[in-house]
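Working notes, structure below.
In this view, the complex is presented without one of its protein chains, the others remaining in place.
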Amino acid sequence: MAENTVTHQSHRKTLKLIKLQEQLTGYLFILPALIVILIFGIFPIGYSIYMSLFNWQVTKGPFIGDKNYLLIFGSWWNLLVLVTGLGLIILGYFVWGKAFQSVSKGGRLARIAGALVLVLGGVIFVTGWGMMYETGNKDFLNSLIVTIYYALGTVPAEIILGLVLAYILYQDIIGKEAFRMIYFLPYITPSISTAVVFQIIFSSRETSLANRLIGFFGIDPLKWRFEPKPVLRLLGINVSGLADGPSLALLTIIIFGIWSFVGYNTVIFLSGLGNIPKEIYEAAEIDGGSKWDRFWHITIPMISPVTFYLTLIGFIGTFKAFNHIYVMRTPSAQNSVVTTSLLVFDRFYKANQYGVATAQAIVLFIIILGLTLAQNKIMGERVFYG
Amino acid sequence: MDNSAALPTLKKSKKEIHAGRILGKIVLYLILLMGALIFIFPFFWMISNSLMTLGETITRQLLPKVPQWINYKEAWDQANFSKYFVNSVLITLGTLTGLLFTSILAGYAFGRIDFKGKNILFGIFLATMMIPESVTLIPNYLLIRGNVIPLPGGTWINTYWALTIPFMANAFSIFLLRQFFAQIPDELWDAARIDGCDHLRFLIQIVMPISKAPIMTVLLFGFTASWNAFQWPLLVTTRDTWRPLMVGLYGFVQEAGPYTHWLMAGAVITIIPILIVYFLTQKQFTQGIATTGLKG
Partner (left out) sequence: MRRTSVLFVAVILIASLVLGACAKATEAPAPTEAPVVTEAPTEAPVVTEAPTEAPVVDPWAGVVPAKEIVWWHQHTGSKREAAIAKIVEDFNTTNPYGIKVTAEYAGSYGDIFNKMLPILNTPDVPDVVVGYQNQVATYQLADAMFDMNELIDHPEYGISKEEQDDFFPGFFAQDVLSLFDNQRLGLAPNRSMEVMYYNMDWLKELGYDAPPATPEQFKEMACKAAVTPFSGATEGAASPTGYELSIDTSRFASWTFAFGGDMFDYTANQFTLNSDAAVQAWTFIQSLFADGCARLVTENYGDQTDFGNGTLLFAVGSSSGLLYYGDAVSADGTPFEWGVSAIPHTTADPVMNVYGASVSIPKSTPERELAAWLFVKYYTSAPVNAEWATASGYFPVKASIADQVTAEFAGNKDAYGTAISLLPYGVFEPPVPGYDFVRDNVIEVVMTSIVDDVTADVKALLDEANVNANTILAEQMAQIK
């Protein structure tokens, strides 16, 4: 018996050692990346936070604490109201979701409660937003809305188109190499050149390509990049407030964005598709089932890690997107194309108000962070790592 | 069972299936072609304009009468491309080496090793990608100038290091590789471990060979980003020594302004190396990687 205890102990010790070695290997492996990212990635964030606490224009001024942030919100109370509203929405959603799982009467009550909380949260959120709009920085808040329009306009389209294209180009198609390259071209062309082309295609002249195309369908020439009116209004639907939707100018930029980045998504999806073992498909074929079934029940789950990745970085990318929007911006489109990153840029480089600009950048950063966490929570659990 | 009645129906449905497939394929090709036309048109416009005379670009012709290959030579000379081309190649090579090194290691660690604080650290990495570039430029500029932490050599302005080291690691590449490495079946690792393999050998001898597709992807995108970068190189170079190609193009764009034909020629010149890299990496893709090594 004594022998067994000894081996058992040493066995446990070896396990501990192995685990320690694992941890060490882990840290060692990430060390090179960590050094670079800490220095060139984290430091700027810290420095930006530092700058945002001062009255910093060209040179460092006096310490003003949270004043730059208050310029954005109006007051901390406003922000609290907004966040409370958001929190209640999340709580309501959570309760609602949980309640769906139970069938008892208590469950039904919980669902009603959840719905109420959700609505309450929504009301408080909108109130908070309104308060901020009154006393805070209208331009900043508007830019957030524009950014959301841009993100929602480009990311889902890019993902769906990217996946569809990748799937098609993964089959045996004649000339698929050529097709793959064609769809990838927009991504690698420098935006300074592609912007010139798009400016000419979507020019407001009657003879521009875009106008000639819609003229084909009997529509009058549009002002495209120069049109600050919401697309919905142009179509005759008159809504107001947040539901207005993106302007035509923003829509033009969204098209430019999608065109530029679909190729990126396609290439990555292709990598992902290549990773799915053919045996699984073969097994499914034997079991019967249509091509659509195979796509839906095999391809999509197997490729979910890639989809997760692309959605996450898609939103991160569009929230801070700059180049593509900047080169297509016109003064005529007014604020309807000014995303938050453009706002920050103007404030930083043209007005040289570093304190104000970095405060805005940090707020944007926190929003992106929150968004990523939310996405991680919602989508992360559905990802299937074969 | 009376087979003779079943046989004719079987034959008919086979024909239907065949016809349906052909129709389906035709529709597919049509969609692909239309899409390709939309995607390639601006690029075609670029090439076409790069071969036109100034007059043709002004009168917005679709095709040049006589291709003006001389535009390329003129753009090349005016933008000093020969001086900057070698720089770009060297900078990109250096950056890519570093990038692959850091991303493969880190991607593997995050995807397959369990260590304390893994999620926090990964989150921190990802967080660095969430801040708009317009505000990170100045702090990084100060870093490179040696004003924040002492750098070997004083300042790194106008050095090779300033142009390569900041880009030798980025969270997106790590994230992408992590997703792929995580998908590798645990049985493979268990088997290797029993054979006495440690993580490093597993990574190098087994994981990397079957992960050609994602690694080539990281390489391709890393190359594109490094090749097309101009904002940062502009900031950290004041002399020609390490100035890359895109800075030359950028300056050229400022000067050439309305001279569309030269502008487009310059742009096409800068795209060609990326296309070459694309071809080289895509060949790796189509060699059907994933299934090898899993059977057995």
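We just call them A and B in the order they show up, numbering each chain from 1.
The criterion applied here is as follows: a residue touches a chain if its C-beta (ideal position, glycine included) is under 8 Å from a C-beta of that chain, and two chains touch if they have at least 3 such contacts.
These figures come from a predicted structure and were not determined experimentally.
Engineer: Of the residues A:Y50, A:W96 or A:Y281, I need the one that contacts the missing chain.
Structural biologist: Answering carefully, the residue with contact to the hidden chain is A:Y50.
Engineer: Which listed residue (A:V119, A:I160 or A:A351) would be found touching the missing chain in the intact complex?
Structural biologist: Missing-chain contact among the listed residues: A:A351.
Engineer: Pick out the residues on chain B that sit against the missing chain.
Structural biologist: Considering the whole complex, chain B reaches the absent chain at 53-56, 58-60, 77-80, 119-121, 123-124, 127, 137-139, 141-142, 145, 147-148, 155, 234-235, 238-240, 247, 250-252, 254-255, 257-259.
Engineer: Using the document's contact rule, name the residues of chain A that touch the chain not shown here.
Structural biologist: Contacting residues on chain A, toward the hidden partner: 42-43, 45-51, 57-61, 196, 199-200, 203-208, 226, 330-332, 334, 346-347, 349-353, 369, 373, 377.
Simple rule for what comes next: only the chains that are shown with their structure count from here on.
Engineer: Which whole number of Å gives the spacing of the CA centres of chain A and chain B?
Structural biologist: Measuring from centre to centre gives 20 Å for this pair.
Engineer: Touching chain B in the complex: which residues of chain A?
Structural biologist: Against chain B, the touching part of chain A is residues 22-23, 25-27, 29-30, 32-37, 39-45, 47-48, 165, 168-169, 173, 177, 179-190, 192-194, 196-198, 200-201, 207, 259, 262-264, 267-268, 270-272, 274-279, 305-306, 308-309, 312-313, 316, 319-320, 322, 340-341, 344-345, 348-349, 354, 357-358, 361-362, 364-365, 368-369, 372, 385-386.
Engineer: Provide the residue numbers of chain B that touch chain A in the complex, in ascending order.
Structural biologist: My answer: residues 28-29, 31-32, 35-36, 38-43, 45-46, 60, 98, 101-103, 105-106, 108-110, 113-116, 118, 121, 124-136, 138-140, 142-143, 148-149, 165-166, 168-172, 174-176, 179-180, 182-183, 185, 198-200, 213-214, 216-217, 220-221, 224, 228, 246, 249-250, 253, 260, 263-264, 267, 270-271, 274-275, 278-279, 282, 285-286, 288-291, 294-295.
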